[in-house]
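Reviewing the structure listed below.
A protein chain is absent from this complex, but the other protein chains hold their places.
Right, subunit A next:
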Amino acid sequence: MIENRPFLHLMAHVILIAGVCIVALPVWVAFVASTHGPTDFMRGTIPMWPGPHFVQNYSRMLDRGLATSGTPAVGTMMLNSLIMALCIAVGKIVISVLSAFAIVYFRFPFRGLAFWCIFITLMLPVEVRIVPTFQVVADLGMLNSYAGLTIPLIASATATFLFRQVFLTIPDELTEAARIDGAGPMKFFRDILLPLSRTNIAALFVILFIYGWNQYLWPLLITTSADYYTIVAGIRRMADAVDGLPQWHLVMATAMLAMIPPVVVVIGMQRLFVKGLVETEK
């Protein structure tokens, strides 16, 4: 804020604090729930302060998991989610950076058509094409595998489009200077384009990692073996208690654990992430 008025400062802080409270309250409730015993949440009043069962609940989930809902230990599911999120994020970035490179820097027949085909897939997210995609994956025998979990989600029009925009901001003179300096196309890509889009890659990685981590419908459909359950789909299975009350304290403990990796990624890459989204100087 450019104006220096105490009242406006106060207002800004009030609004921001209110925003933080709205966002943080559910997380706090989840944390509180994860530290209580199995019956505390069924009594009608929701406790607002942590209870005594923190260690017990968390070690149970990390160790054995919730056998009654058929989910394995949290560790296995976290690992599955991590593999899936990393494969999706890295795969999407590799594919889209290469296709954007082709679209921006090469003149080939039907280049415009290729770009529009990629662009049109924006209108066909997984949820829309889920039945045929499932059929294809099933026919290829990729049910219950990491390949089945990740490959159908890898192609990304959004990321291709983003890299296209990034490459278009790189001045032509730089490309020409590299040409005169004797850098062939792939050398130019590796030595100039990739380092220049480093921050954009980082920003995209954060977004895509979270996208991959939060995948719910697709893993739910194609994994039937507990070995391939991801954490987000697993939480739903836990909450879906058939013959009894959901064990909310354990579900919440799992939810808290599931939050950790995305938070680590966001915090760890925060600086690059912000730079990648706001930086315009090339």
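Criterion: a contact is a pair of C-beta atoms (placed from the backbone, for glycine too) under 8 Å apart; a residue touches a chain by one contact, two chains touch by 3 or more; residues count from 1.
Everything below uses one rule, namely that contacts and distances are computed from a predicted model.
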- Which of "Molybdopterin dehydrogenase", "tRNA modification GTPase MnmE", "sn-glycerol 3-phosphate transport system ATP-binding protein" or "RNA polymerase subunit sigma-70" matches, in UniProt, the chain that is not displayed: "sn-glycerol 3-phosphate transport system ATP-binding protein"
- Identified contact with the non-displayed chain, of A:Asp63, A:Asp191, A:Asp227 or A:Asp240: A:Asp191
- Message: Going by the contact rule already stated, which one of A:Ala177, A:Leu217 or A:Ile267 would touch the omitted chain in the full complex?
- Response: A:Ala177
- Task: Name, in rising order, the residues on subunit A that touch the hidden chain in the full complex.
- Result: 171, 173-174, 176-183, 187, 191-192, 195-196, 198, 281-282
